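Note that one protein chain is taken out, while the other chains of the complex remain in position.
Order of writing sets the chain letters: A, B and C. Residues in each chain are counted from 1.
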Amino acid sequence: MEILHNELKRCDVIKINGRVDSATAPKFAETANEIVEAGRFRIVVDMDDVDFISSAGLRVLIGTQKICRRYNRGEVVLANVPATIMASLELAGFTPLFKIFNDAVAAVGNF
Amino acid sequence: MEILHNELKRCDVIKINGRVDSATAPKFAETANEIVEAGRFRIVVDMDDVDFISSAGLRVLIGTQKICRRYNRGEVVLANVPATIMASLELAGFTPLFKIFNDAVAAVGNF
Amino acid sequence: MPSPQLATFKAGYTWVPTVKFPGRYDSLAKIAELVHKASQEFGLEPLAAYGVETAVDEACSNIIEHAYGGEGKGTIEFNYRIEGDSLVITLQDDGKGFNPNKVPKPKINVPLKQRQGNGLGLYFMHQWMDEVSYQSIGKTNILTMIKRKG
Partner (left out) sequence: MPSPQLATFKAGYTWVPTVKFPGRYDSLAKIAELVHKASQEFGLEPLAAYGVETAVDEACSNIIEHAYGGEGKGTIEFNYRIEGDSLVITLQDDGKGFNPNKVPKPKINVPLKQRQGNGLGLYFMHQWMDEVSYQSIGKTNILTMIKRKG
C-alpha cells in the first residue's frame, strides 16, 4: 500500500494505492491521525487505486469520521470508490455515514 | 470540442476536451461568461484533454482572467496543462498571469 | 490397489496442496494471491472473487489477532479445493479456539456516534460466503468456508 497526502487550503486529500488490510491499515491510521492532530478535520479519501479494503481499513475510516464530525468541525468524504469496495461499504452499513463523490475534484469542491 | 462545466461550492471547473480554435473558442467564452455573470469568479480550467489551443482560445483565457481578478474577487487557474500547450502559454507570456496546477484536485483545493 | 489417498478422490474434485504461512499480517497479501488464483480457477466473477478475498482476509486476521493473540505466534494453513459447483476453502490454526455462536452480530444501522469500529470480520465472512463452519479438533481449529457458483 502507498499513501499520498495532499494538504490543500480547505481540506486534506489522502490517496491510497493498493491493499488496505491489517498489515497496512496502521499506516492509513497514522496519516489520518497526523491530519486531525494538526487541527484539520475535512478529509477526502481518494480510493481510485485501492484494490482491497478489509474491516481493519473500515475501522480507520469510522474512527476518523467520528473525530472529524465532532463539534461539526468537519467530515471524512470518499471519492472514486471502486464497485467492489462500494459493495463492502454497503454491507458494512457505511454508505449513510460518508458522503461519496464520483471524483476527487467534486469531493474537494464540496468543502 | 466538448465543454463540461462543474459548479462546486467555492469554484467552477471548466473541463475542455478537443480543439480550441476560432470555431470552438466562442463556446468556451460562452461558458466562462455564464460563470462570471452568475457572480462567480474562481475558475479552474482543466486542460487534460485539450489537443490544441490557438490564440483565439488564449484570448478567452486572458479576457476571463481580467474580469475575475478585478477587485481581487477571484482568478482563473489552469490544471493538467499538456506539454505542447505549456510551450504555447510560455511563448505567449501567459505563465506569469495564471497559476498552473498539476491536477484539478490541487487547483480546486487552492480556492 | 489404489493408494488410500487417491481412493477418496471424487469426479470434479481438484486437490491442491496445503500452504503454510507465518501468522503475521504481511502474510495476508500473499494469501490473497492464492485466493485470486483459486477464484479464477473456479471461474468467479470479480465481485464474488472480491468477497472471497475479504472473507479469507478477515478469517486470517482473526487467527493472528484473536487465536494467537498477536503476530509471530503460530502458523496459518491455507487450502482450497473445487468440488463441482463449490469452492471450499479451509484455514487451520493451533491457537485459542472460540465459539462463533456466542459472538454478537454487529449493529449496522445505527447513527455514527453509536457505531462500533470492530465486529465486522465474522459478519463479512457470512455475508460473502455461502457456508461458514468452525471446528476445534484437539489443539487444531479448522475454519471451512464455501462459495457456490451462480
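We adopt the following convention: contacts are C-beta pairs under 8 Å (C-beta built on N, C-alpha and C of every residue); 3 or more make two chains touch, one makes a residue touch a chain.
Here the structure is a predicted model, which is why all the values come from computation and not from measurement.
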Neighbouring displayed chains - absent chain, whole complex: B
Contact with the hidden chain (one of B:I3, B:A56 or B:I100): B:A56
Chain not shown, touching residues in subunit B: 19, 21-23, 52, 54-56, 58-59, 62-63, 65-66, 69, 83-84, 87-88, 91-93, 97
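Quick note on the criterion: only the chains that are shown with their structure count from here on.
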Chain contact graph, described as a line, ring, star, complete graph or other shape: line
Subunit A-subunit B separation of Cα centroids, rounded to whole Å: 30
Computed distance of Cα centres, subunit C from subunit B, in Å: 52
